[in-house]
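Removed from the display is one protein chain of the complex; every other protein chain stays in position.
Right after this comes chain A.
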Amino acid sequence: MRKLAFITSILFFFIILAACSKDSGESNGERKETADKNEINVRINNDPDFLDPHMAEASITFQMILNMFDGLLYGDTDGSLKPALAEDYSVSEDGLTYTFTLRDNVTFHNGDPLTTEDVIYTFERLMGKETGEPLDANFEIIASVEAPDENTVVITLKEPNSAFLSYLTALDSAILPKSNDGKHNDNPIGTGPFKFNSYNPESNLILDKNENYWQEGLPYLDKVTFTFQPDDQTALLALQSGEMDIVAVGSHRIPEVENDFQLEYQDSNTVLLLGFNQEREPFQDQRIRQAMNYAINKDDVIDAAFNGYATKLGSNMSPAMGAYFKEGLEDVYPHDVEKAKELLAEAGYPDGFKTTLSISSHAELYSNVAQVVVENLREAGIEAEIEVVEWGIWLERIYQGRDYDMTIIDFTGVLSPYETIKRYHTEASNNFFNYSNEEFDQLMEEVIVETDENKQVEMFHRAQEVLSEDAAAVYMADYQIIWALNPKLEGYQLYPYFFHDLSEVRFAE
């Protein structure tokens, strides 16, 4: 009898559970039927940091939410800037006045038409004009935003800034409706091809088709689910069982997927580097830094960590940056142990030295690369001990506190070449290398006020050369991200930044 009571009490627990389990979004309920339903499921490693595009910083967030928003401009697949919500634009000769003509017939997801008021609201919000709480330092150079007529917006800058146009995509300044003020994070509204349906923390982000998208006929899909799955192995299994349609796979998993799935190789526009703290012995010495460059075999790193799916680099820019990229720097320091030893001896370290290589534990990549690097350095007589720290500690102690000897990190690409390398400026707040070079500083100060594009390109080329000659870091590789796609999908495009552009993705007939 009592045993019966025990069993009933367990049963009772389940009944309560069943009753109180709330429908937390549509989860994966409709798995395996997605193919017939004109909707897809995309794997994302992690939750977005914010859904509000002005607050968000993480590249994986934009990978998803760029489907909901548009900027005045957008970065095309080749990295060039093209008109988006601004049909047309012009820049005055002094580089201070930017005039934009807004596209007609654009509506927000809530049905409101796009007006100049929304554009002004967007920039003033970023500048923190009303609240006193600026959201992005890039917009502090704006003097005023005005609307002389119904579809023209004029932005005036305090001083010329050649990088300004690159801040006008949805990555930095997605145009938001004024009517949604205060709710941009809970219920984001934009003008993009997909609109917000629901966000279930640690589970998924669901977007629905925007029936009134300003680009006629797009998008094709009715619904997109971004599923957050931090585990690579599980994601791969989910792809193979048909639960997911787009998944990034590691290069060593290619043989398992190449027969059954479409593979797309994206140059990630990332710079993977070994950085040194140049305020510490012995890294102030250029010869030591050059010796490290000779000691490290980039091909070994690329083979060991990426199975060869990476591009060798020689400075802090990837070929994905197009014209701004300076070619040929990757061979400035060939792998040469003797040369490395010579330089070390010249600098007063004939027997090498001991140092620590601190890396974050949040991605396997860093420890894979670190092991090759340590092996390479040992050959040249440098003993580096690997210290693994948690990501939060890496950010606080190494990146912010600059308390380290050497570290390995990869910086994901942005559209602006200026943003890509400005951290090497002596005064930059994120110059965690403590790097300082007069010529480089001067180049950066000049390029930002330079209006001639050809001259800008020249200056960026020179800046990359300086970083290479001065051995500001050991630049290793831009690795590829390998996407495995449901073979029935077509229209997936690759960008030089993190963006799952799903507007043209569809199921083949």
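Assume a contact is a pair of C-beta atoms (placed from the backbone, for glycine too) under 8 Å apart; a residue touches a chain by one contact, two chains touch by 3 or more; residues count from 1.
Here is the rule we go by: contacts and distances are computed from a predicted model.
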Hidden chain of the complex, named as in its UniProt record, picked from "Ion-translocating oxidoreductase complex subunit D", "ATP-binding cassette domain-containing protein", "Peptide ABC transporter" or "Tricarboxylic transport membrane protein": "Peptide ABC transporter"
Touch criterion as defined above, residue of A:Pro83, A:Pro134 or A:Gly491 at the omitted chain: A:Pro134
Contact partner of the left-out chain, one of A:Asn67, A:Ser162, A:Asn210 or A:Gln229: A:Gln229
Residue among A:Ser179, A:Ser241, A:Thr356 or A:Thr426 touching the omitted chain: A:Ser241
Touching the absent chain when the full complex is considered, from A:Asn67, A:Thr116, A:Ser203 or A:Ser468: A:Ser203
Contact footprint on chain A, counting only the chain that is left out: 2-3, 5-6, 9-10, 13-14, 17-18, 20-24, 26-29, 31-32, 47, 49-50, 55, 57-59, 128, 133-138, 140, 185-186, 200-203, 227-231, 233-235, 237-238, 240-241, 243, 362, 390-393, 395-397, 399-400, 409, 411-412, 414, 429-430
